[in-house]
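See below for the structure under consideration.
Omission of a single protein chain aside, the complex is shown with its protein chains in their original locations.
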């Protein structure tokens, strides 16, 4: 029978993930900065913790799914590690910098706590369906112990080795590839429209033929509708990720000019008060530079 | 019964296209700058023309599939248009600038010749299988008349309207989207490798999950192998296309920063003597900038 | 005694240059597309020609100072070269592509006409004062013969060798260096202002210390005033030059990423209806990207 574990971070993704764990028989002690978000889970049997540390039991497991590095560091304190204690396991699933994972893993080790990294790909609907793609890294034993949990949350686990930050690198890299595709479609759209061809016609053609994959279909439909108010993934969060990608690339001395461009597009979106819109709002940059308004 | 038409340009693509037309019952008068490439088609019944104009009959049809704007202009002369004459149709399927199509359409009109634009997506294997995607533009009547030919060559025809250069714009835009995907994967690969993770592991993951479409699978496998000697599409031809995209965007006043980057990557490849390798060779840029050698 | 020569192109620069030649004792046959601009010169003794060819005499000299490559090619026709004839000299001082100079030099040679290239640096006030900097290239004899004229127009002649396009390359390169300085100051200005420091304070400091040279002082004062309506050099002309620089670099396989950026900034300025303003208007790009309005 599955054990009782901690779960911290009940945002768009975390709430669905926690619900799936509950539904499969795991006991849950949940924590969120704004406790209201825990209500539904509590009704289904989860216990509400008043602090991150309270979600932990000695030698137990806590899953974290929070918004950024700062939030993760605010959670993963000495108190938290002490509460998990010898034999404990922290499964960190947020999209954060590899450096943060390395730092926390070293910190936790001093308390006898293991660290497994498991950032995910997939939108809230995929989280709800237990269909996330999970990128795993960290010590082999930690990942083995995390597996029953990851099997509930995802449709596939990809192992990137024992370096604790490796899965974070891959997650940032994947988000880069997604965002680069949006920018490329945006530039294409501006160019064809200035040549008198509606972007819908061109994007429909390309996503029915060469680029017939869910990612391109999803973003093309967003760009066609230019409905950036419907937020799947906020621009300021996408910026956070591209900024982490830029820093991660810089620390490794690997220039990424398209990452630079994406950071600049998002900075502009935020500077113009558009940071809370959907991440596809970066397309406004290419449009505006061409004198278009979408 | 299908008529006898002209076919000019027996390169990697054109040879397969002509063969398919022959096999479906079209008669062919073929022309190529180096006539040796016509031998197999002649054995199958095609007639070898000594000049581009000789492929034409009054009021007939000629298909052109040549390497670039200059080659197309060298073919589509006064003599050529005069030979096609009143009621003739030139179906131009090369990847050229929209301006060239506009210029030639205007030129041909003075001789009573119609012009249909039909650039294609697909590699030589797709051409051989009659599975190209055809982008069509031009006057409605011209496109209607081209259809039986296009139906032989392609698995789908997409109509971009009556502006004769529209299909060229879409073709250049599509090649941009492909090339941008290569660059993005290259930057990603350099970044993960400098973080200690083999690019194969990351590209395999991404193309099995979010980017599971033929285009990404094809280019990812090329980047993993770094086997740029196996040329599907030469770097200098890719440069030609990105340069046309840059000019087309400039004339429409639509800046495309990723196109700029791609032009620069290809210029570097050519400056370093790598222009005859496969178009994926642009990935060497991101690698070299990170101090890597693939 | 100075001879009588032809002078074509009476814009902001050419009018002053022609006036200086007249004042020094040269006889002038002048031509301009809009002949009204010649009135003052005619009052001072110049003869108004009705065609470019009419400015020429057999074996004589014609100076051209027109707006772009197209205008120069419209002037330098067969008729023009025939009128100059054996022993004639065309001194081309416009900012055009090196390819255009090469083409015209070859064209003129068939008529026995020499070609000297002499684009200039300096604003209209410098032209009026005879203080231009002249970049010279072409055959030695042609440059020698041009010297008495150039000595009237400029404060210095710099010889870039016998390749007829060399001086054009240098002129485009110099304009690039100027425009790059504007963009750098614009980015700097946006950054300091978003950090709460007025751009005036910072640009004043830098142009009083490290960057105390006329060029930086001039452009800094323009950026501070953001008075783009006062046009010294129009944005669309600056775009023309950066576009020529981009093409010249591309033909030589020498990527210039800052040129790409400048082309894009100017395309945006034009796409937003700002192409007739001063070239410093490109600074609006960096401001807008930062959410500022100057």
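Here the chain labels run A, B and C in written order, and each chain numbers its own residues starting at 1.
Operating definition for what follows: a residue touches a chain if its C-beta (ideal position, glycine included) is under 8 Å from a C-beta of that chain, and two chains touch if they have at least 3 such contacts.
Keep in mind it's a predicted model, so treat the numbers as computed, not measured.
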Displayed partners of the chain not shown (whole complex): A, B, C
Residue touching the undisplayed chain, where the options are C:48, C:71, C:139 or C:215: C:215
Contact residue for the chain not shown (choose from C:202, C:224, C:267 or C:282): C:202
Given C:76, C:89, C:153 or C:166, the one touching the chain that is not displayed: C:166
Touch with the omitted chain, as defined above, among A:146, A:267 or A:281: A:267
Residue among C:26, C:115, C:150 or C:176 that touches the chain left out of view: C:176
For chain A, the residues touching the chain missing from this view: 243, 249-250, 253-257, 260-261, 263-265, 267-268, 270-271
Touch list for chain C against the chain that is not drawn: 98, 121, 133, 135, 156, 158, 160-161, 163, 165-166, 169-170, 173-174, 176-178, 180-181, 183-185, 187-188, 190-197, 201-202, 205-206, 209-216, 245, 248-249, 252-259, 261, 286, 289-292
Where the missing chain touches chain B, by residue: 194, 264, 267-268, 271-273, 288-291
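Just so we're on the same page, only the chains that are shown with their structure count from here on.
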Pair of chains with maximal C-beta contact number: A-B
Centre-of-Cα separation between chain C and chain B, whole angstrom: 39
Distance between the centres, which are taken as Cα means, of chain C and chain A, whole angstrom: 53
Of all residues in chain B, the ones touching two or more other chains: 249, 253-257, 261
